[in-house]
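Yeah, one chain of the complex is gone here, protein chain that is, but the others are all in their spots.
Chain IDs A, B and C follow the sequence of writing; residue 1 opens each chain.
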Amino acid sequence: MVTPIYIFIIALGIAFLLPLLERAKKGAAETVFLAALSGIALISWHWLFSLLTGRCEIGEIFTAGFRPPFSINLRVGMEEAVFTSAINLATLAGAVYLIRELSGRGTKSMMLYLLFVMGMNGMVLTRDIFNLFVFMEITGIASYALVALRLDTKGLTAGFKYAIAGSLASIFMLLGIIVIYMITGTLNIDSIASRMVSFSGTAAAGFVAPAVFMLVFAFMIEMKQFPANGWALDVYDSAAPGISAMISAGSAGAALFAIYKILPIAGEGWYMAAAITGSVTFVAANLIGLKQERAGRLLGYSSIGQMGLLLTVVSLGLKGSLPSWQLIAVGLFINHLLAKAGLFWLTGITGEDRIRNWGVIARRPFLLMMMGLFMAALSGFPPFPAFWSKWTLVMSMFSGGMKVWVVFILLGSLFEVAYLFRWFGYAVRGGVEDGESGDIVKGTPEKTAVIFFGAALLTAVAYYMMGKMIDNSTLMLMPLVGAAGLLLFERFDPRVRGIVSLAAVLYYGYMIIPGLSGMPLFFNSFFLGGGAIMLLATLHRRTASRGFYPMLLLMIGSLSALALSSTSLQFFYAWELMTFSSYILVLRGKKAMKPALLYMVFSAAGAYLVMAGFASAGGTVFGGAGDGIAGMSGSLQMLPFILLAAGFLVKVAGMGLHVWAPGAYAEAEDDSSAIISSILSKAGVLGFVFLFIKAGTAFTGSTYLYSTIGWIGAITAFFGALYAAMQEDAKKLLAWSSIGQVGYMILGLAAMNQIGWVAALYHSVSHFMFKGLLFLAVAGVVYRTGTRNMYEMGGLIKRMPMSFISVMIGIIALSGVPPLTGFGGKWLLYNALIERGWYLQAALAFFSSTVAFLYCFRLVHAIFLGQAKPAFRKIKEAPRSLIAAQYILIMAIMMFSMKPSILIKPIMGIVGERFDTLLTWQANTLYSPFGYWNGFAVMMVVCALFAILLVILLLISPKPQKVKQFNIVFAAERPETPETTHYAWKFFTPYERAFSGILKPAATRFWNAVGEWAEAVAAMSRHIYSGNTGAYVVQIFIFGILLFILSRGGLS
Amino acid sequence: MMEVLKQAGYSLATLMVVMNYGLLLVGLVTIIVARVHGRIGPPIWQPYINILKTLSMRTALSHGIMFYLGPVFRIVGGIGLLFFMPVVYGSSWMQNFSFAGDVILVVYFVFFGMLGMALGAAESGHPYSAIGIMRGLAQNTAAELPFALALMALAAQHQTLSITDIVAAQQGGIAHWNMITNPVATLAGMLAFFGMMMHSPFDVHLAPQEIPIGPPTEFHSSYLALMQTNRSIFHAAKLILFMNLFFGGATSIFVMVVKTFALLMVVVFAGVVFPRYRVEQSIRWFIRIPLAVGILAVVISAWK
Amino acid sequence: MKDTIDKIRSMFDGGDADEKREDLVFVTVPATQVVDCLGYLRDRAGYRHLVMISAVDYIERGVFQLTYLLHSYEKQNDIGIRADIGRDDASMDSIHRLWAAAQVYQRELREMFGIDFPGSPRVDEPMLLEGWEGIPPMRRDFDTKKYSEETFFPREGRKTADPATHMAEKNYASEEQVKRSVKDLVRGRRKRKGNDG
Partner (left out) sequence: MSDEIKKVNGIDEGFDEISEYFCDARPSPVSPSANRIVRNFQNWAQANSIFILGFGTGCGAIELRPLFTARYDVSRYGLFPRPTPRQSSLFIIGGYASIKTMKRIIRSYEQIQNPKFVMGLGSCTVNGGMYWDSYNTINRLDHYIPVDVYVAGCMPRPESLIAGFDRLKELIMEGKAEGANTYAENFDWYKNNQKKIIKNWNMPEYNW
């Protein structure tokens, strides 16, 4: 056990020695400086290690050899060890990162840095309140100086504001300490707390409250609580990013620890006030962050928000409302420390402050990957620590009955996700606005190394926490391992990577599928099989496609994990993993910046709803698809049902919540679109399956809820089809179509009878086949033509006959015309709805499926039929791998069309005994209570008729002369150009006119309004930070008054 | 196997009957329209001559494979529609392949031919074909809305989707017909029927003066012969469908002829009186009164 | 009207007014003055409507006479501005900037008379005579009958006849007989009378 005194000795001693060393030998100072920091860090790690392994007890060090109150004592407990280790680690890394700049400024900057580190350590370690103040001052003064080190106006003014705010805080703190000392006669934190209690009811008690108020107020200022934090923003904004990183990560952490020590003194009444302050700060800072355009300031808001959240967690934990709050706090803290520092460091490397110009980083895949990683960590995506902390936090809050808190915390997180990923979007897709910073970003090796080190550490912590938190973590880790493994292949040819991914998916499927049954089997074979086919299609890629295959594999893996999950946490883990990976896939599209952001925000909102739903369901085990559960378990209540259903409705793009979907489906890369639309859209279906299994029909209000969801499904189906018919963009058309088709599935599931479920699952498979087919075929066409506007194509049947056949089969299947698979789904659906008594929904679904003919025809006509354009007259057939994948799907469609029983029978088995059996098979005929359908006979009759009639036509027809595209009867004229002869643009105008009343994009307008409103509020609130020191002081006082009122309320 | 062959033979016989009946109907309609105009009109067998004439054309041309297959798709759709429907209730030989599917299959099969035909016509590259298809598809989908509602009303009423069962439920005199037992659904169905038969006022997709006869602009010779044949079969099949659904079906060919003829006359007389709707007008028409009637029908039937 | 005519004559070197009717007067101005004159009439005198532009081929004088006919809605009368241009390399200033519709007339004049209007939109595109070579057909030195006989495979057996005689002979032979004999009769009596007298 090394005594912590060494920390101070090393820091102070080296600090004084540095100038001498510098004189003695050039460059020696840097080495010694880093060695000193390493020494400090080693000491703290040593404590942490010893405490963890139980090799030593909590250490109490008495500096002057006396016990308190006669001397200052330091404590090294578990918390202290964790915090000092983390802070020292970060500061060491930060020093490495900053070393060139520090040495450039001379030894004085290194001295300041050492003092800064020492101050933070002291803040964590000391148990003496005055000593705490001293260390705080040391930290503060060192950091003012560090901030102002740049010696430019911005840095100096920021340092000045920092100093003003810091001295205000000091004054109040000192006043508080004096009064407290006057009352209690001690400065030792532990004894103050115990003595304070005894003063209640005495005359001195009148002094206690103001004293405590002043103390807490001072610490709140140090914690940069809203709105007394304008100065801090200027600091983050103007300091060198390396310094900002340290202030954000280190000193904020130290301040948090200090307030953790102080709050017990203040007494229980203060916990609530602190928690409220913290969460208000969290929400407000993140809200204002929405409007930020500068990276430093944006990160500043994020830091302040995170501190607020941590304050909330700590105060509620101290209050005793949050079990296992330590874990939450430590997870959040470490996550914040590393991720935030990492992002600040990245800002330093790029040297670009405006987030719009962050396209500069796009050419450095490694840095971009790091950025994505930090973003994911900061927004609480798995497997990073914040994910587990947030999950535990929400779970505990719900079980503690703190629902309103959850709302605020999730709202704040949503804002944070929004602005962080807006930034990330600019980084990936933004490009550079003005040429001045257009050159490639170059980090020095040590800076890059530090960033990598931070990311690695974050991952390690994530791995550790994951092992602690989640059951069956090996299985859950598989997708990540696969993706990480693929990263090793990044240097290879894209085709090699594709084949490796394909092999990985196939091997994984081969390993797990035989051991499965029921719903997991269904969805897994569907996800993995479908994923494999789609991977095959991506093999045509010639471009570098950095990061594409890992993310694709991650998405397929997470989908599989989703279907395999057996607890709520596993489910949610896989769900978030899927969201993130698919977001990256969407973002890879050329014009995908805005759609991807929209996708992310909606997905995050949906995910939070799901999380809240899980939390409100309590400890209900969710997932695992209720294998072996006969019937419905019926263990959910109304609130969780609504929350979960709402969350899943976002994912399936139910009408009203669909605004993200057309863009995300359409703007992703062409082959990713196929995957996202045909496979990923089923994740929501899976969610509903699991939810409905869990919920059953027994709970209160179930009738209305199910019929509401049913109506949403039907309306989604209708509007999806209607909007699809009005699109000019082939992929948008298919995207809307997907939205509509998933509506049928939801409608079928919501019917809650055997036929409905068979219909939904059958239609899932069928939709995967035909929509995958269509998207792949369109991907091939877009790949060759370079446009997505259908009216620019035309007549491609002669050049791309294989793709044409795909599209034709696809639309026949899609439109539900017998004899192909689409009809089965429709037939089952109507039977289910009639069984349920939902006649109007059935009629609406029927109408939607006829509207589907409109866009089906349009797709095939505008692209393949009609007039060929001269620009495309030498175009080639789509790449072979795309065609191969399409023909696998066609074969599957044909097989299932010929013998629907080979698909429907297993699905009936999977749906199993949960419902009364309504469907029966007799030979090839499927009987429902209302009707019957013999797919085989229909196929045979149609084929026979077709063959016979074709032969007849061949016999009676004279040998036809093959003619070309202008050989048409054009009212005795000749067509002028193919462009003016191809009737494809605004094809269904009369339809649009007739339905103009209901075609107004109400949902889009609504969400636009919500977005604008949030931005407007953010913009308005932002103006309180005027940059004026006087204004900041006023704000601090206003904050004091507010805090006072709050504490009165809290104390009474 | 013998069963199947026998059924195929029977179906072929049915097809012959219906085809000839349909051709005569087409001829008759032409005469009726002529008489309304104050003309004499062509002989009733004119459709036969027309088909023979188109068959005797000596040349043909082809815009591509889909152009060639389009008419085949079309007539498969027509014959299929007929084949999956019992024509005469109780007759051993006019049941066709109705064992293969119920009314949903039949209704969806209507679109089979339409889609195939649309593909063929679109391959010709003629803008008028595309415009005609657009109009036809748009109008037809709108007409399907009240029809779907009427169908659902029947399903609610009879709790079955099998055409045979629906017909069976209507046996025993006019009082059992759906026309009497479910008049609102019948009304909705009949309003949709106007659109589905594509007679005036719902024949803007052909619009001979404006977009020379729409989708089939480019078709000729034997293609046209197939399409003319299909026109008669398809017409008759749709009539039989509506007869089965709303008017008690038929127990003999004679009854079938009488009922379908009467049904057709409704459409024909409406057609000679009313001028043609534009597409958006007809769509709006369908989504107003017929839609309201349809919803009313479902509500009444489900409420029972 | 009178004032306007006087103005034209004084401002644009107009010749004598040729008053056809009370509300229709033609004035000849030099070809170079036409555009200015028309602009004046349109903007100042209220003749806002261009009725037509026409040409007459005065081959004897070696000129084309162009006539721009304008109408005034306020005054309810017409003024025709005439101008002579040489037949060789006939060319005239375009007035399509005054009236966009003039381009159609000018195209037609270009096609039929070969009068060029430099700058007029699409003036060289034929309206009727796609790919026409040779003399423009409305010029008087173009022999349309000869051209037709050379180009269009005239059908044999066509001959021109006076419709009156032809009808009389073909359709009303007997009546003609009667008529003739009556005529003869009358003539004979006259003769006889004369002889008598």
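Here, a contact is a pair of C-beta atoms (placed from the backbone, for glycine too) under 8 Å apart; a residue touches a chain by one contact, two chains touch by 3 or more.
The model shown is predicted, which means the values in this text are computed figures rather than measured ones.
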| Chains shown that the absent chain touches, full complex | A, B, C
| In the complete assembly, which of B:A8, B:L28, B:I44 or B:L61 touches the absent chain? | B:L61
| Which residue among A:G701, A:P870, A:G909 or A:P1001 touches the omitted chain? | A:P870
| query | Of A:L42, A:V963 or A:V1017, which sits in contact with the chain we cannot see? | reply | A:V963
| field | Candidates C:L129, C:A161 or C:L185 - the one touching the absent chain | value | C:L129
| Residues on subunit C that touch the omitted chain in the whole complex? | 128-133, 137, 142, 144-145, 147-149, 151-155, 158
| So which bits of subunit B touch the chain we can't see? | 30, 34, 37-43, 46, 49-50, 52-61, 208-209, 212-213, 216-221, 224
| Residue numbers in subunit A that touch the chain omitted from display | 869-871, 873, 958, 961-967, 969, 972-979
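In this text, only the chains that are shown with their structure count from here on.
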| said: Going by the touch rule set out above, what shape does the chain contact graph take here: line, ring, star, complete or other? | reply: other
| request: For subunit B and subunit C, let me know how many angstrom lie between their CA-based centres, rounded off. | output: 62
| field | Distance between chain centroids, defined by C-alpha means - subunit A, subunit C (Å) | value | 83
| request: Please report how many Å separate the Cα centroid of subunit A from that of subunit B, as a whole number. | output: 53
| note | So subunit A residues touching two or more other chains come to none
| Complex contacts: residues of subunit A adjacent to subunit B | 795, 797-798, 808, 811-812, 815-818, 823, 826-827, 830-831, 834, 837, 839-840, 842-843, 846-847, 850-851, 853-854, 856-857, 860-861, 865-868, 925, 928-934, 937-938, 941-942, 944-946, 949-950, 952-953, 956-963, 965-971, 981-984, 987-988, 990-991, 993-995
| task | Give every residue of subunit B touching subunit A within the complex, in rising order. | result | 8, 55, 57-66, 68-69, 71-73, 75-76, 79-80, 83-84, 97, 99-105, 108-109, 111-112, 114-115, 118-119, 122-127, 130-131, 133-135, 137-138, 140-142, 144-145, 148-149, 151-153, 155-156, 159-162, 212, 217-218, 221-223, 225-226, 278-280, 283-284, 287, 294-295, 298-299, 301-302
